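What follows is one structure encoded as structure tokens, with my remarks underneath.
All protein chains of the complex are present and in place, except for one that has been dropped.
The chains carry the letters A and B, assigned in the order they are written, with residues numbered from 1 in each.
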Amino acid sequence: MQVSFLSPTARGADGRASSRKDDQDMDLDFSDLLGQHQTPKGSKDFKDGSIHVVTPGETITSDTQFMRGHGTYVEQEKLVSSVAGVVERVNKLISVKALNTRYSGEIGDVVVGRITEVTQKRWKVDVNGRQDAILMLSSINLPGGVQRRKQESDELQMRTFFMEGDLVVAELQAFFHDGAYSLHTRSLKYGKLRNGSFISVAPALVQRCKSHFHSLSMGVDVILGLNGYIWVSAYVPQNLDEIDTEQVYSNKNKEDISAEDRERIARVSNCILALAQELMFINDTVITFAYEASLQYPLKDLIKQEVKAAIANEAAASVDNLRG
Amino acid sequence: MPTNLISPAERDYILKGVEANVRADGRQRGDYREVSIETGIISQTSGSARVKIAGGTDMLVSVRAEIGPVLVDSETGDGADKGQIICSVECVPSASQGWEGRGADDVNNELSQIMARILSSGNAMVDSTSTDASSPSATSKPSSTPSSKGGAAGIDLSKLCIIPGRLCWILYIDALILDYGGNIIDALLMGTRAAIFDTQIPKTQLQEFGDGQFDFELQDDTEDMVTIEGRENMPICVTLNKIGARYIVDASPLEELVTEARLTIAVNKYGQVCGLQKSQEGCMEPSLLLEMIQSGKTMGQALIKQLDAKIEAEAATDLSMRMQGKPPQKYGFFAQ
């Protein structure tokens, strides 16, 4: 049996292992976070597309023509940041996105969540947000047909649909007046998660894409929840017409997940965690690049810090190549 | 993230994965995660170590030597010439949601009791004359005088006595669990071994004034400190988690939720079992129990060897830094 005992190494501000001496160089590099591989210096001018990092209380601009967005407030006609993060500007709207924060949802987001409580006509779902999200009994597809109406008996057997601990993928449908998210699973692509394993990354790293359901070429399905919860599972052929609606709420994994399937799932999971460790954006392309880069290492080495860093670096290089 | 919830599908996936020898993070059943260890990072202590298991678990173990009265068994008179070891484990509320308020009390108590049982119970003292590395097979019982009872897991407690019947060194081993990522017990004992190896206590000189009056003098020469006698005989732990019909080492938090029965095996470097404890609400067949003890023993011995190599390497680096007149480089909490 082999265990590697390491000495700790200092973690540099750029998210990569570096010696302590480099810490004095306070130039922060968040280029990985934004998927841009250039080295911006701490310029206060965000018009040229470079990164502007602020801390709470720091004045972003005193120009009154801008509008105040999330993570900012106005004090004495100045726009001041209220979180530590990166300044983002859309036309005249300025907001600050915190680097490490809970998920703040937007309608239409695909999220992965875990049922924490079953109450009257609703489930409470942990989605890494400020409050538990709510999944109403009326917002799910009942077994036996998409158009079936809710009956009283359904209310009594809510645990046969979703139980505490179950993982679901759902879409953010609306906000309640208190800010809680209302979810729905009224589509066959949403619902209970099976055949795989769960990992969690910082919500800010998951890139908003057209689709968050991916069947990767190596035969692994990935659901990238915008709340940072990610589900990696064995490939299941999707034919939305032929799905057995009775099976939607089954807890049974499919029988034939081979050891090779499991290894691929573990490899993909580790690649995603490697990208997260190096603060890189996560989308299907990057995951594929990371997976290819990981193939030169044996599976069990992928939990090692330096291997993770190497994989993420290689994936970053591939992204750069793609951009030309 | 609610910490104690798992879906039936995940449970099944982990169970079958253990059966197929592919765990969710790609490890095999007998694979440990990377462990990083650093000793001597807290100056207020006599010895300290920080242990991190890649993937979460993070803890700080400190050893503090203080002078206190000996603890004498009123009936047998045992313990008059012995030092003491007192263990305590505390899980900080910031480490896990389940540990806020009084939530950690049971965990703290369980871990403290396990530590105390392994480190300061039974007659686990190894007679240093009869056992050396060349003859590990020699049954290294202490000489069978009843009064030799009470040796703690290899540490020679009689060397910690300052004035017999009055004063001794008390080693307070305090562990602080800073982050939870599974497999706390193994990390705890690794950290304790590292911290004890790092521990140095001042020499004491006994002075007799006649008339049965004794006093002692502490030598405050920092260059001339002593290490803990018998520290190499301290055991470490291997925790095996029974999932289905198989068992795994170094479980992640999700795997710990699936675990039916957990067996913690304390082993010293001679391959002797120094403690055994089952936990969780499951059971196992006697044949599996014996098999688990056997493999725990083998793994534990290998683990100690590698851990010692790491501790020695670090001690050597520190020493060479000191020889050059520089302070040893410690990352402490700047480490990743």
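As a convention for this text, a contact is a pair of C-beta atoms (placed from the backbone, for glycine too) under 8 Å apart; a residue touches a chain by one contact, two chains touch by 3 or more.
Keep this in mind: contacts and distances are computed from a predicted model.
J.: For the chain that's not shown, choose its UniProt protein name out of "Exoribonuclease phosphorolytic domain-containing protein", "Ribonuclease H2 subunit B", "NADH dehydrogenase [ubiquinone] 1 beta subcomplex subunit 9" or "Cytochrome c oxidase subunit 6B-like protein new16".
T.: UniProt lists the chain left out of the view as "Exoribonuclease phosphorolytic domain-containing protein".
J.: One chain is left out of this view; which of B:80, B:176 or B:321 touches it in the full complex?
T.: Here the residue in touch with the unshown chain is B:80.
J.: With the full complex in mind, choose from A:117, A:260 or A:320 the residue touching the hidden chain.
T.: Of these options, the touching residue for the absent chain is A:117.
J.: Among B:35, B:65 or B:118, which residue is in contact with the omitted chain in the full complex?
T.: If we include the chain that is not displayed, B:118 is the one touching it.
J.: Since one chain has been left out of the picture, which residues of chain B touch it in the full complex?
T.: Considering the whole complex, chain B reaches the absent chain at 70, 72, 75-77, 80, 106, 109-110, 112-113, 117-118, 121-124, 126-127, 130, 139, 141, 143-146, 149, 153, 165-166, 235, 261, 263, 268, 271-286, 289-290, 293-294, 297.
Note that in this section only the chains that are shown with their structure count from here on.
J.: Quick check: how many Å separate the C-alpha centres of chain A and chain B?
T.: Inter-chain centre distance comes to 38 Å.
J.: In the complex, go through chain B and note every residue touching chain A.
T.: Within the complex, chain B touches chain A at residues 1-2, 5-10, 12-14, 16-17, 20-28, 30-38, 50, 52, 54-55, 254, 298-299, 302-303, 306-307, 309-310, 314, 329, 331, 334-336.
J.: So in the complex, which bits of chain A are touching chain B?
T.: Counting only chain A, the residues touching chain B are 1-11, 17, 20, 23, 114-116, 126, 128, 163-167, 192-198, 200, 251-253, 257-259, 262-263, 265-267, 269-270, 299-300, 302-305.
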